[in-house]
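With one protein chain withheld, the remaining protein chains of the complex are depicted in position.
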Amino acid sequence: MVSDLSYALDTFYFLVSGALVMWMAAGFAMLEAGLVRAKNTAEILTKNVVLFALSCVMFLLMGYSIMYPGENTGWIPNFGFGIGAENTAEAALSGAEDAPYYSMRSDFFFQVVFVATAMSIVSGAVAERMKLWTFLAFVIPMTAVIYPVQGYWHWGGGPLKELGFSDFAGSGVVHMCGAAAALAAVLQLGARKGKYNKNGSANAIPGCNLPLATLGTFILWMGWFGFNGGSELKVSDVGEANAVAQVFVNTNMAACGGAIAALLMSRAYFKKADLTMVLNGVLAGLVAITADPLSPSAEASVLIGAVGGALVFVSILMVDKFKVDDPVGAISVHGVVGIWGLIAVTFNNSEATLSAQLIGIAAIFGFVFVASSLVWFILDKTMGLRVSEEDEYDGVDISECGLEAYPEFSKR
Amino acid sequence: MVSDLSYALDTFYFLVSGALVMWMAAGFAMLEAGLVRAKNTAEILTKNVVLFALSCVMFLLMGYSIMYPGENTGWIPNFGFGIGAENTAEAALSGAEDAPYYSMRSDFFFQVVFVATAMSIVSGAVAERMKLWTFLAFVIPMTAVIYPVQGYWHWGGGPLKELGFSDFAGSGVVHMCGAAAALAAVLQLGARKGKYNKNGSANAIPGCNLPLATLGTFILWMGWFGFNGGSELKVSDVGEANAVAQVFVNTNMAACGGAIAALLMSRAYFKKADLTMVLNGVLAGLVAITADPLSPSAEASVLIGAVGGALVFVSILMVDKFKVDDPVGAISVHGVVGIWGLIAVTFNNSEATLSAQLIGIAAIFGFVFVASSLVWFILDKTMGLRVSEEDEYDGVDISECGLEAYPEFSKR
Amino acid sequence: MVSDLSYALDTFYFLVSGALVMWMAAGFAMLEAGLVRAKNTAEILTKNVVLFALSCVMFLLMGYSIMYPGENTGWIPNFGFGIGAENTAEAALSGAEDAPYYSMRSDFFFQVVFVATAMSIVSGAVAERMKLWTFLAFVIPMTAVIYPVQGYWHWGGGPLKELGFSDFAGSGVVHMCGAAAALAAVLQLGARKGKYNKNGSANAIPGCNLPLATLGTFILWMGWFGFNGGSELKVSDVGEANAVAQVFVNTNMAACGGAIAALLMSRAYFKKADLTMVLNGVLAGLVAITADPLSPSAEASVLIGAVGGALVFVSILMVDKFKVDDPVGAISVHGVVGIWGLIAVTFNNSEATLSAQLIGIAAIFGFVFVASSLVWFILDKTMGLRVSEEDEYDGVDISECGLEAYPEFSKR
Amino acid sequence: MKLITAIIKPHKLDSVREALAEKGVVGMTVTEVKGYGRQKGHAELYRGAEYQIHFVPKVQLQIGVDDNVCDEIVELIQSTACSNAIGDGKIFVSPIEHVVRIRTGETGETAL
Amino acid sequence: MKLITAIIKPHKLDSVREALAEKGVVGMTVTEVKGYGRQKGHAELYRGAEYQIHFVPKVQLQIGVDDNVCDEIVELIQSTACSNAIGDGKIFVSPIEHVVRIRTGETGETAL
Partner (left out) sequence: MKLITAIIKPHKLDSVREALAEKGVVGMTVTEVKGYGRQKGHAELYRGAEYQIHFVPKVQLQIGVDDNVCDEIVELIQSTACSNAIGDGKIFVSPIEHVVRIRTGETGETAL
């Protein structure tokens, strides 16, 4: 039963979780700033700050109401605006079965920071060559419509929900969604100058600041406790509290598994501990467990994360073979491993079926990929996707932001 | 009614909020370290760590008791020491109307981190040329007396409270107060060498590490959820929980509005996305909403923040015209926009009156400006405000701290 | 009495505290990355990420069950595996005196991040010359057995508990334990090349990135609210809430005292504000109060922290005299000051006796030092402790990780 | 012997190095420098102020060569580093009187 | 032709560049260097240890000039860079035998 206190506790829990997810925006910003070259750093920082701001505004204006229309209208949701009215104390304390048990505003706050996460994924993949303003133009349809529509399908009570698709905190709805939009972008955008040689081999373009990238990874790791932990949506009784605790433990253990697997793969292949792979392994572990951080045991979570970490290692090498140039590895980490996470749900959660998972994957990936390809195509024809070769060579910081990220430190 | 659990929840909410505000100290340190030149970085880091430590100690010894004397004694508060006794369980659970509903120590913890915020604002404005020890000497009267006295006027139940002045979380009490002390300092201290040319034009002195500045901004953004969210002072029933959630949402949306407005201004004027302006826009949005993050709708909060973001853009250009050299833009962000925030209260909060707001602004700004001018004057005559020209040229890191922040990286 | 809500609140409080302690991993990573030379940065980042992952896995598999066997079996605990079953709602709500009042999983989560803290301490002391893989091999016995055994002695209800040894949040169990293992390592490992001259004098080897080190210190400071605040283990009534609030306040004030004392020492000796000493002072204040952040007043906490800060200053100078090369000062901060913290307990906590504290110090330090010396010895004979002289000269980043942390910035 | 000092655009460094390696030039020393010339710098922004960056990043190669291959190498550098755009840089040739290989103490041409 | 190599204090770079530009010198190459000389370095601290920094940051200008303007330019640099304080730096003049402008292949004085 909802009491003043349980309502307060669940709301507070939501707000704390939301603040942690908001913090992930800083994580993406630092991760990406660490993995690009110095000359493209200010631009990616700008992108990360502004995409967060734009995402929040668009989701406030339209996205939230599209994603949570309150009824299942099939694949096409009702379109609406705004975020509705707050719960009254009467409604909350009515004793009714379906009385709201946390603040609507806290729900919006929690949801809105997820949207920004999905957008941040795209940001990294198109780094170092896309026009800033074009990217920002893409944020608008993505966060106002594309993300909310597929979000509605599952979390908003739409057709995927009905089908039994299961994605606890968004391996699919958030991560794979972001990766699909990123892939659509990269395919139209092309690789960075100098990434691939004429003979097809790839060159390494090392990120300029690995402490920043590591900091970003730790920030994301911490924020993920809010991301997954908050997705239980309720903490206020023994069962729910136990569930949230299980989610925290599993989230952490999967990250650990991912890190160790990526490290061992790196040792096996290169005899070295490639830090960038370890960081990707952490993130892969986190993405993998996100689809179901509740059902597995802590030990199983280590394994799910470890498979994610191994997968990301292989995937990054493969993606390079296909000349898909993804400077931060976003497509592998969030896309490939997101799919793995969705499939892994079926191992521990008896209510999930493989077919429902596959349908969900196909629906989300297909829709987001096609819809964003279309948007990117239009943007290409109007604003243009790519900076000029000269601007790319000099760094997009100068051409897009007019400043340098590290003006005093000399560069190679 | 206060129960064991509601007392516990409100206390815990206060402590979490306080920890988030404490985290803002890191935000200011990173922001300022990113916006100064490499040769002045270690000093500003030292300043930020030590000002926090000193502020906490002074507020413990005197400030808290001055700010919260428990009675309205007019413009001059009772002076006292210490932080008083903790609530007893009996008192809390007495069922009395005015029974304490959270721990006194959690209140002190929350308040003490605010003081440090006000001091941090000063730190940035005087960067790159003030003597470290003089600055630290200023911290003592500022946090033991000046800040607490004006804090008492409003939050301590003093005359501004009586007048109906309304400042929810401190656009005036904290931010404008810090900015007033900063302005007093800068006017006596003068501009950095090389900032203004003989013909009156200003030179840009770019900050050396924009990723750090961006990280600092994100930290502040996150910490602000504690700053504003905690200022509701209570979360433990439906109404309060809804209020806290509204505060979180509005705080976030105002920051978004500020970022977008500053970006658009920058594009309109320079055709570029000036990252440093966007960061200032975020902070401006946050400062603007701080005076009342509860009454406006989420949409209105976007606008309040956006006006703040636009204002900070204009203000920074203007301040430079007046040859007030403020390396991090603190006077514009916290002072000018703080005033805007206080005035904006009257648009959404029917209990606030423009006259009360203006009186409050005049009282706080006037008192802090005059009192700190006096302190700066005395410090100038005794310890001296400014490092020697040679030390300024070589960087204050060597002269004040005896070390370098980035000893291995070569500098221009 | 345990209710659904109190159980939920205590669990949530534990999880939030645990997330803050997990965040300390980022703090150690940044602190250490800032205090080593650029050429050894990627390796120490890798080490910090992987040690966290490995610690969590080993503690999950064995450590937790060794540390909390549920009964006092003398100095040798029962060995077991796994983390046991979660509480049922029935048990929690049974009304029994000893009904579990928070989730077992949340307890595991909180405990597991402590282990990683102890390991991180070792990581800094052996920086810049130890083989990465040897270090990682050491993590396994340390976190699976050595740490849990001594942890059991006190927190697991073992013989030190019985003796009346008192260590609230781990000045001894965590910090001194880590320092003892670090000392064992450094004695076998030897100093960095170029650290000591033939005439016995020591050279300074400045850390390359003090903003990172400062950020790390702030992160640790923030995380420590979880570390100490969560160690009260319960928040859900007036008395407990007051206690947690007191812990937050005292933790903060001790850090402030440490910073100020280290600053004043630095000014007295060198006439400069040595930032690295101030940072160590903050950490020393935190370590000092950790043994008892509840009993002292806020003012006494300032003093306890200040003695810690002064002690760390002296200790770092002394340690160098003995040619114990500890690049980040871990042995002084966590070991020497940890002992001070344990002794200081007796000043404010009437239940603690000096003899019990001394026995506890001797037991923990002795056991950990001997056990880890043995492990280091075996590792030395098998894998080798130290990288080759050439690899040390070129930096361990290239030899161990195959990459550079700052590839674009030129180095002295 | 001659010392060839070539100031080139940074992104030409790899092609020049490869071209020289093919011709058997096994040694060179590279410095990051900033150039000022016909190619002007660019305006930068900082918190609402525009200002002029006068210097452009360049790379300087120093190559000690035998007299008789000097011209050939200068030409090779010129043709490889040339992008026909302003700011391509300069090559200076100056005399060296004496060369020592530190490792062996060898002097003269064999030391190169 | 001559190569003027001037080592100056970093904060004098802008005035020297401007003075030279007024005299029509349109090209130069700048390197960040560290100097050791009569001007000693300074002591630094690090976690309680004091140690000596022997080198002072300087800026090195390299300017290829025509023989007949060389003296004038050297004098201009000297007078502009001089602050009468120790550590003001040195100017070296050495011969250049050959100059090429990479963009055009021009050689000799017109290439400067």
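By written order: A, B, C, D and E. Residues from 1 in each chain.
Everything below uses one rule, namely that contacts are C-beta pairs under 8 Å (C-beta built on N, C-alpha and C of every residue); 3 or more make two chains touch, one makes a residue touch a chain.
None of these values were measured; they are calculated from a predicted model.
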Contact list for the unshown chain, restricted to visible chains: A, C, D, E
Per the touch definition above, residue among E:Gly48, E:Gly64 or E:Gly89 touching the missing chain: E:Gly89
Residue numbers in chain C that touch the chain omitted from display: 393, 398, 401-404, 407, 410-412
Residues of chain E (touch criterion as defined above) contacting the omitted chain: 2, 5-8, 31-38, 54-55, 58, 60, 74, 77-78, 81-95
Chain not shown, touching residues in chain D: 3, 17, 26-31, 62, 64, 94-103, 105, 111-112
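Just so it is clear, only the chains that are shown with their structure count from here on.
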Chain copies touching (chain B, chain C) - same or different residues, decided at half shared: different
Whole-Å gap between the CA centroids of chain A and chain D: 46
CA centroid of chain B to CA centroid of chain C, Å: 32
Junction residues of chain B, two or more chains touched: 5, 9, 16, 206-207, 209, 215, 270, 272, 274, 276, 401-404, 406-407, 409-412
Numbers and ranges of chain E residues touching at least 2 other chains: 32, 44-46, 50
All touching chain pairs, where touch follows the definition stated at the start: A-B, A-C, A-D, B-C, B-D, B-E, C-E, D-E
